[in-house]
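The complex is shown incomplete by one protein chain, all other protein chains being positioned as in the whole.
Then we have chain A:
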Amino acid sequence: MTTVARDPVTAAEPAPPPPGEPAAGPSRHRFRAAAGFAFGAALLFAVAPLMLSDFRLSLLAKYLCVAMVAVGIGLAWGRGGMLALGQGVFFGLGGYAMAMHLKLADAGPGNMPDFMMLYGQLDELPLWWRPFASPWFALPATVLLPMAVAFVLGSLVFRRRVRGAYFAILSQALAAAMVILLIGQQGTTGGTNGLTDIQGFFGYDLDDPVNQRMVYFIIAGTLLALLALARHLMHSRYGELLVAVRDGEERVRFLGYDPAAVKLVAYVVAAGMAGLAGALFVPAVGIISPALIGIVPSIEFVIGVAVGGRATLLGPVLGAVAVAWARTALSERFPGTWTYLQGLLFVVVVAFLPGGLASLVGLARRRGGEPRDGLLSRVRRRRAGTA
C-alpha cells in the first residue's frame, strides 16, 4: 500500500517533540527506574532505620502497609478507573488470615486462642479456624483469599457494567457488611476488639525491638516488590489497555476486547496487594480489628492515593505515607479536627488537582510544554470540546 493520505498539518509545520514520557527510549526508562528503586531501597533500608527511633520506625512500617494498599488502588482506580472505596475488605481478609494463624501459633498446638476462652461458649476450635493453624495454608490465604473474593465480586459486577459512583458505593457497602459480620460473630472473630495482643511472628517475639525491625524490613522489601510489579503492569501492553478501558470502555469493546476481563485483572491484583498489606500490618501493629478495615479506613486509603496522584506509580505511595503521617501528627495535636481536615483535603484535591500532587511535578518538569495531566489540560480539553 502507498501513502495516500497526505497530512496537511504535518506538511505545514515541523512535528513538535513528543511531550512527556513517550519521548524517552526504553533503555533510558529502565535506567531511571533502576536508579529510582535503588534510591528508594537506600532510603527505606539505610536512612530510615538510622535516622528514626524504634517507635517512629514502627509507625513507618504501619504507613508502608497503607502504601501497599495504595499501590493497588493506584492501579485499579488511577489506571483502571475503578474507584475502589472498599479496599478495607481485602486488607481485612489478609489481616485476619494472618492474625488467626498467629493467634493459633501463640496458643500452641491443640489450644484455643485466649479470647475464645473468654467470651465464647466454645468447647473446641471452630471448623473454619482449623486450616489457619498451618502456615502453609494461612500465608498463601492472606493473598489468595482476597483475590478470590475480588474475582467473584468483580465477575458479577463488571459484566453487568456497574461502574463509576455505583461501583464505589457497592464496594463501600461491602466494607460495611464485613464489619457487621465480624462484630456479630464475636465468639469466633473477637468482635469489636478484633484479634489483639499478638505476641509472636513465626517463632520471633514481637516485643523485641530487633524483631520489630525485621518486620519493618520485610514490609519495606515487600512494598518495593509490589511497586516493581505495578510498574511492570503499567508499562506492559495490558497497562496501556487498562488506560484505554478507563477512558473509553465502549470503544475497547468495539475493538474486540471484553473490558470486564481487563478490569477484573486490575481489581484482583489490587485486592491481592491489599491482602498482603493487611497480613503484614498485623505483626507490625499487633492487632487487627473491624475499626481498621471498615468504611473510614477504606476511604482513608483512597484519600492518600488521590492526594499523591492516582495515575502515577509513586504518587499513591507518597500520598498514602504523607496522609497517614499527617493523621498521626495532627490528630495528636487537634484530635477533633483531623477528620474534617482530611475531608477538606480530599475535596480540594479532587476538585482542583485531579492528577494529585504528582501532576504538580509533571507541570514543573514540562513548564512551557504541554501538561499531560491535571487542571490545565482538562480546561483546555473542555474548551476544545465546546469549540
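We adopt the following convention: a residue touches a chain if its C-beta (ideal position, glycine included) is under 8 Å from a C-beta of that chain, and two chains touch if they have at least 3 such contacts; residues count from 1.
Here is the rule we use: contacts and distances are computed from a predicted model.
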Per UniProt, and picking from "Urea ABC transporter ATP-binding protein UrtD", "Multicomponent Na+:H+ antiporter subunit D", "Secreted protein" or "Chemotaxis protein CheW", the hidden chain is "Urea ABC transporter ATP-binding protein UrtD"
One chain is left out of this view; which of A:218, A:233 or A:296 touches it in the full complex? A:233
Identify the residue among A:54, A:208 or A:258 that touches the chain left out of the display. A:258
Which of A:244, A:291, A:330 or A:350 sits in contact with the chain that's absent? A:244
For the chain that got dropped from the picture, name the residues of chain A it touches. 1-10, 15-16, 18-20, 22-23, 26, 232-233, 235-238, 240-241, 243-244, 247-248, 250-258, 370, 372, 377, 381
